[in-house]
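Have a look at this one before I ask anything.
Every protein chain but one is kept in place in this view of the complex.
Right, chain A next:
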Amino acid sequence: MTTTAPAQAAPDTAYRIGLLRQMLRIRRFEERCVELYSATKIRGFMHLYIGEEAVAVGVMSALTPVDAVVSTYREHGHALARGLSMPSVMAEMYGKATGCSHGRGGSMHLFDAGTRFYGGSAIVAGGLPLAVGLALADRMTARPVVTACFFGDGAVAEGEFHECLNLAALWRLPILLCCENNLYAMGTRLDRAQAATNLSERAASYAMTARVVDGMDVLAVADAASDAVAQIRAGHGPYFLELRTYRYRAHSMYDPDRYRDKAEIEQWQQRDPIDALTTHLTDAGELDEATVARLESELADELDAAVEAADRAPVEQVDDLTRFVYRDPAGYGTTG
């Protein structure tokens, strides 16, 4: 019989195409967000993840629904890959009532209890202590749960980073520390901010396992994250992944991007994670043009529906302005 090999390969192919689909989904979502920003449907700060999709998609593929995620202000990719619905994310970008944060958060503060997505923090390194606490609660109650915490290379300059790595290691907490090293903290290149630029070495100095991963290769990220999560679930304490990646776009929509060469951006774009996986799967005979076209078409439909829903969605009532300041009903409407 010769059917054995394809029968085994099929689930792997579906898995890899799933990763490709998720990266494309995030890319197309953000490209549309740029248009919507220009059309003033989306306002405020908006930080794009374009170029870094392999990191979110690879890491999330290693998590289960019971796990927790703590994110940053560059979080659209994390949110979508974690499973927040696209309409609820898009509506939040619009500041609408159907947004995942009821219009209180916007692009930088997406939250979702259903997927244990503890939001984007706009304070660099500010999510790390929160993630340490979530992991501490799991450890104290012996729950087999992993908390994945995302932060950038810029966070390494903050005191909270060092305090939290120490606590995570000291208490052997079940936490996956995902350092998205995209080389720039806003406009400051890593080697202009840090004397010691090997971030995984610095993490390892806190007595935890630390590993450098090619953040432009989603399969490598997924494999590394799976290994790390297995180690953490086995009770070996925190695990640090330095995910080397790059953002193609400026820091935010307000950034004129004066601090780097176009050649550098183009160099990284040569290693685009979506192109790379597409080529890899095509060369392996696992993907054809018709499949790519079908994926693109499905994603366009999903995106159109999300935009249309956000356009139609109601805004929050101004009468509810002081809602969600206190959970205690006695505090509802409290002005102090």
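Going forward, contacts are C-beta pairs under 8 Å (C-beta built on N, C-alpha and C of every residue); 3 or more make two chains touch, one makes a residue touch a chain; residues count from 1.
Definition applied: contacts and distances are computed from a predicted model.
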Looking at what's absent rather than what's present, what does UniProt name the missing chain, "Alpha-ketoacid dehydrogenase subunit beta", "Branched-chain amino acid ABC transporter permease", "Cell division protein FtsX" or "Transketolase-like pyrimidine-binding domain-containing protein"? "Alpha-ketoacid dehydrogenase subunit beta"
Give the residue, chosen from A:164, A:274 or A:310, that touches the chain omitted from the document. A:164
Contacting the left-out chain: of A:20, A:128 or A:310, that is A:128
Which listed residue, A:99, A:152, A:238 or A:273, touches the chain dropped from view? A:99
Residue numbers in chain A that touch the chain omitted from display: 68, 99-105, 109, 111-113, 118-119, 121, 123, 126, 128-138, 140-141, 159-160, 163-164, 166-167, 170, 323-328, 330-331, 334-336
